[in-house]
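Take a look at this one; I'll ask things after.
Just one protein chain is left out here, and the rest sit where they should.
== chain A ==
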Amino acid sequence: MTSGNDEVKHPSRADRQNCWKVRDAYFECLNNANIIDPSKPEAANVCQDLRSLYEKGCMKSWVDYFNKRRVLEVEQKELLERMRAQHKAVEERAAAAAEAAKAKESA
């Protein structure tokens, strides 16, 4: 069986790699435009050429999946960042209080 087999419908390694490449290019463009969700109306007017390459280069189910995942990932990261920032603020306050107490003691 050769790669030109008519029966085979799934994307080949090269198809996959091309899809990831055009996806990354499109998402990079969205990043630069500060747009997270490709399904939102504000995404319709930017990066149109890259978007059409992306939608041509990847199966529809993949496009849907990558788009949803992009949104989820940003939300997850955002949550994590906020948690870390809070954690840090608490630590800093505690450290500052300890430092102040020490300074008072030695004064």
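FYI, a contact is a pair of C-beta atoms (placed from the backbone, for glycine too) under 8 Å apart; a residue touches a chain by one contact, two chains touch by 3 or more; residues count from 1.
Operating definition for what follows: contacts and distances are computed from a predicted model.
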Chain excluded from display, named as in UniProt, from "Cu-binding protein", "NADH dehydrogenase [ubiquinone] iron-sulfur protein 4, mitochondrial", "SAGA complex subunit Spt7" or "GPI-anchor transamidase component GPAA1": "Cu-binding protein"
Interface with the undisplayed chain - residues on chain A: 1, 3, 5, 7-13, 16, 19-20, 24, 27, 31, 34, 36, 58-62, 65-66, 69-70, 73-78, 80-81, 84-85, 87-89, 91-92, 94-96, 98-100, 103
